[in-house]
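Every protein chain of the complex appears in place save one, which is left out.
Entry: subunit A
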Amino acid sequence: MIVTKGLRKSFRPRRGAAAVDAVRGIDLSVAEGEIYGLLGPNGAGKTTTLRMLATLLVPDGGAATVAGADLRAAPGEVRRRIGYVAQGGGTTDQATAREELVLQARMYGVRKAEAVRRAEQGLAAFDLAEFGDRVCKTYSGGQRRRLDLALGVVHRPRVLFLDEPTVGLDPRSRSQVWAEVRRLREQGMTVLLTTHYLDEADALCDRIGIVDNGGIVTEGTPEELKQKISGDSVTIGLPDPAATTGAERALAELPCVQRLEALPGEDGLRLHVDSAATAIPQLLRTLAAVGIEPEHVQLQRPSLDDVFLALTGRALAHSS
């Protein structure tokens, strides 16, 4: 449904300044009915990629097909087939949700009576009927976001682009937006979204492309990505420094241990193993053989944060 090849874009911060590559060649392939997430820190090139695909920016190079239309040869056709919801939305404070929906449908060429009908359906579908005739400035963040989504799909596009769909929302509104996006997918819509939230990518996306420095570093399902690195990690708490040194020496020999390091600021070890389920009994047996009694053992499944850290050498949470 979306295929890109080497999509590129650079900007000049000022006239005469050196060009900065925002996107250095993105190759994407998103299947019909899939929710694909571009995950990365701010400034990685996610939004630029999305804006190119939504015809808002002209790519400097590369090619893309969106919903069967060629992005560079027929941007008008792409426009008709897609919906786009910008990060900040785009509603007018003094207009009501119903008026916005009617206008949006009409800007897509829908006739007036049909536009009125679609506005009604949109209000019902996105749980906005109750205040559909109040002006937008009275809405909460979550209500505004649901209206943004309703506006993005009022012309029934086949592909929907969402730029940071839940930035600034409270947890309840977030999960509501997630539910709406899943519902759209169930209706057969293809969704390409950007996010810098790991939990969002994990919970919502069928596939994720990790974006850093203007390119896709790796992609896969959330599970695949997590398996790609480290396996699991196990933390073992130990009673004193001597036990820690002893345990380090004994455990480093084990074939199931990929690497291990002392815990900073406390007595204990952090180990990376292929599979915690089979490794933990071996670890405990080895420690018992050298007479060391662990205080506690903890198992951590890898998070997408670990994936990001492993791939880019930086933690996502700190790079934004």
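We take it that a residue touches a chain if its C-beta (ideal position, glycine included) is under 8 Å from a C-beta of that chain, and two chains touch if they have at least 3 such contacts; residues count from 1.
Simple rule for what comes next: contacts and distances are computed from a predicted model.
Participant: So which of "Dihydroorotate dehydrogenase", "Probable K(+)/H(+) antiporter subunit G", "Transport permease protein" or "3-isopropylmalate dehydratase small subunit" is the UniProt name of the chain that got left out?
Facilitator: "Transport permease protein"
Participant: Which listed residue (A:L151, A:A243 or A:V273) would be found touching the missing chain in the intact complex?
Facilitator: Checking the options A:L151, A:A243 or A:V273, the one contacting the hidden chain is A:L151.
Participant: Which of A:V20, A:M107 or A:A288 touches the chain that is not shown?
Facilitator: Final answer for the missing-chain contact: A:M107.
Participant: Sort through A:G68, A:G88 or A:G168 and give me the one touching the missing partner chain.
Facilitator: Selected residue, touching the omitted chain: A:G88.
Participant: Could you list which residues of subunit A touch the chain missing from the display?
Facilitator: Residues of subunit A in contact with the hidden chain: 54-56, 58, 75-76, 79-80, 82-84, 86, 88-95, 99, 103-104, 106-109, 135, 151, 155.
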